[in-house]
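Showing chain A:
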Amino acid sequence: NDEAETNSSTKTEGVSGTIDFYTSQPDADAQGLVDAFKKQNPEVEISIFRSGTEEVVSKIQAENQGGDIQADVLLVADSVTFENFKAEELLLSYESPEAESIDDAFVDPDGTYAGTKIMATGMIVNTNKVTEMPDSWMALTDSSTKGQAVMPSPLYSGAAAYNLGVMTRQESLGWEFYESLKANDITITQGNGAVLESVATGEQNYGMIVDFLAARAINDGSPVELIYPKEGVPVITEPVGILANTENEEASKAFVDFILSEEGQQLASEQGYTPIREGVEAPEGLKTLDEMTILDAEAVELLETRNDDKARFGKIFGE
Partner candidate 1 sequence: MTAKQPEDRERKKRDSSFSLFFQSKNLYKVIGLLVIFVFFLLPVLRLVWLSFVDDGSLTMQYYTEVLNEPATWKTVKNTLIVVFGSTILALVLGILFSWLVAYVELSGKKAMQLFIFLPFVIPSYITTLAWTQFFSASGPVTAMLSWLPGDLKAPNLYSIGGIILLLGISHYPLVYLFTVNVFRKIPRELEEAAATSGLSKKRTFWKIVMPLALPGIASGGLIAFLSNLDNFGIPAFLGTPANIRVLSTYIYEQVVGFGPSAFSRAAVLSVILGVIALAGTILQWFLLRRSRVNETNRSDSTPRIYLSAGKKKLLEASLWVFLLVTSLMPLITMGALSLISAYGVPFKLENLSLRNYEYVFLTDSKPLTALSNSLQLAFFTMIICLIVGTAVAYLRFKYPDWSTKTVELFMTIPYALPGTVFALCMIFMWLEPIPGWNPGIYGTVWILFIAYVTRFLVLQVRGSYTAFLQIDPSMEEAARTSGASGWIKWRQILLPLLFPGIFSGALLVFLMALTELTVSSLLWSSGSETVGVVIFGYEQAGYSTYSTAFSTVLVLGILFGGGMFLLLSRLWDRKVLKKND
Partner candidate 2 sequence: MIKVNNVSKKYGSFTALHSIDLEIGEGEFIAVLGPSGCGKTTLLKLLAGFMGPTDGTIEMDNLVLASKKRVLPPEKRNIGMVFQSFALWPHMTVAEHVKFPLNYHPNKIKENKKEMQERMNEVLKLVGLDALAERYPSELSGGQKQRVALARAIAPLPNLLLMDEPLSALDVELRMEMRKEIQKLHRETKASIVFVTHDQGEALAIADKIVVMNKGRIEQIAPPEVLYTRPETEFVATFVGKCNLVKGQWRNEQFVPAIDSKNTWPDLGVTAGFKENGIYPVRPEQFQLMSPESAGLQGVVSFVQYQGHEIHYTVEVEEATWTIHESVFSKRFETGDFVSISLKNSLVQKEILIST
């Protein structure tokens, strides 16, 4: 990338060169983001690798093992993942000027990552089968809903694992919550998509699901309702960060700035997500940050205990 460097030194007004953007956003969203960025920075080539969070993480880990991480900018589901990479010293510390307009809770104090949107995990309910809308997570453990609920597996989905970590650390829920879910015969599926299918088709009546999926299904006409339970909801923030060995720091930084900028956040909102930046409206059907109660936990702690959490989950649901 010598060329990129010489380019950037000659062209002072803009950045240029190529960057590799690894993300778990839906394809169209990632593409939209990149297109919007390129409108401002036509000299930059961004090649996207999109896959599930787990795949993206494995890929970076494998590249690390293989000797050379190819990614420059990383955007995946949850902060714990970034804490993991941070612990392995794979991330570049960059305090974006745009991050100032974002709640400190969602930005790494060391500047290795910053949240880009708010994705709450709420409850989805089939409106054909259920008339009385619940307002609490406890609806899932109630014996009247025995065998009617579904949730994504923390063993396969990073986001679900994050939720597991957060919810078990709440006094109001804790491990007992999961034990009673098990006792209430909850069905475990691979991911959020399967939860949606299952509840929308009426195979199950209740489900734990990430909010924007449910909102979109409602938009499309599926007979479901999205509920933010009163105890609060865990949120993931889809943070973005720059890999330490990036070969195009300039462009990567410019890209991160764009994502966090007002324009970038507006775009996220248009794509159907709750933006993280203060002052940008959430799309229809979703609550904004201040409208919901957020369940929180320390990302570093979650990272340390994640494997144990999963193991414990596996024990509860395995035997």
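The rule is simple: contacts are C-beta pairs under 8 Å (C-beta built on N, C-alpha and C of every residue); 3 or more make two chains touch, one makes a residue touch a chain; residues count from 1.
Basis for inclusion: all candidates are chains of the complex that A comes from, given by their letters.
Computed from a predicted structure; not experimentally measured.
Candidates 1 or 2 all belong to this complex, yet only 1 touches chain A. Those residues of chain A that touch candidate 1 in the shared complex are 20, 24, 26-29, 47-52, 54-55, 57-59, 61-63, 65-68, 70, 80-81, 84, 126, 128, 153, 155-156, 158, 187-194, 196-197, 199-203, 213, 216-217, 220-224, 303, 306-307, 310, 314, 317-318.
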